[in-house]
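For reference, the structure I am asking about is given below.
What follows is part of the complex, with its chains left where they were.
Order of writing sets the labels: A and B. Residues in every chain begin at 1.
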């Protein structure tokens, strides 16, 4: 479905910009910025493909990812301070990216005959691990482990996809409901500052 | 051998709890705790399987790992302060985990026709790399590179297994001797505060 492919490229673009911005903040040189943009944008799908033995892996099998990332880095280089002011647009793109990456990850997992539950995990890996690799490479504790609720959004979206798939819903319906779940989940979480609980003490200690 | 499988699950459980405790200490949210518990418990075996091309990799081929980890995280959530006081029990479980993971790693390496020496390395990878991934994800210098002697215990156990295997010892004998080596090695090291030497200056400098 060409529409999904387009969204995949948009998501890659948004993720690459978010990586490039983090790297620029850390005073990395152009090469460092490129690598971080690259890792952020294709790291999740790359990890998924290595884990499920899907070769050629994402960016090796389709050069469009690399071109998209190169364009995103040049774009960041040209318009850095403008992009920072476009935080709402970026947030939207980023959320679209998360949604599509989850969707494609679950889909690929099912195509490789994984257990549906593992397929959902693969959706999450695709959407989340790029950011984790970015944070490890820039020597930070991964943001997603502390604050962002979007892993839960991916999980929810993944299960919606599974159910649609089980019910043999039309591809457009599967796609729309999954994306809708992930995007609304994340918007609501950010709007109301929802966070996952932390383990401070156990339930039975006073 | 069902007995070994049971110990494998116990080891997974202990590793998952140790990961969950580190993550809780760092104030990770529930998702972060889950991922760190997961990485600690199955990270070593996952790395081994990716490196030797053994697909499906451990947690993809057997859902029991994921269930065990989920239960371990819930358990930590419920009983955190109790668990901390059970440090001796946890240490025992953890040591069992290290022993079984080493044993299974060497075994799998030999089954994949690796050179015996590489098979021992794979045993060590299985037992050690989960903790390394945990420490990288929580932005710490891996503990095992500085203090713990347990990598050496794995190495020793791995070679004992090789010898038993070479001598065609019964499976129970192979198993017992390997586990005994690893466990006693580690207990003695901890008891007497044994450490590996460090390279401060070279031998010939004054």
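The criterion applied here is as follows: a contact is a pair of C-beta atoms (placed from the backbone, for glycine too) under 8 Å apart; a residue touches a chain by one contact, two chains touch by 3 or more.
These numbers come from a predicted model, not from an experiment.
Total copies of the shared sequence across the full complex, per this structure file: 3, with 2 shown.
By definition in this document, only the chains that are shown with their structure count from here on.
Remark: chain A and chain B have CA centroids separated by 30 Å (rounded to whole angstrom).
For chain B in complex with chain A, the residues that touch the partner chain are 20, 23-24, 26-33, 35-36, 46, 50, 53, 55-57, 60, 63, 66, 76-83, 136-139.
Contact residues of chain A toward chain B in the complex are 50-53, 114-115, 117-118, 121, 132, 136, 139-142, 144-147, 149, 151-152, 195-205.
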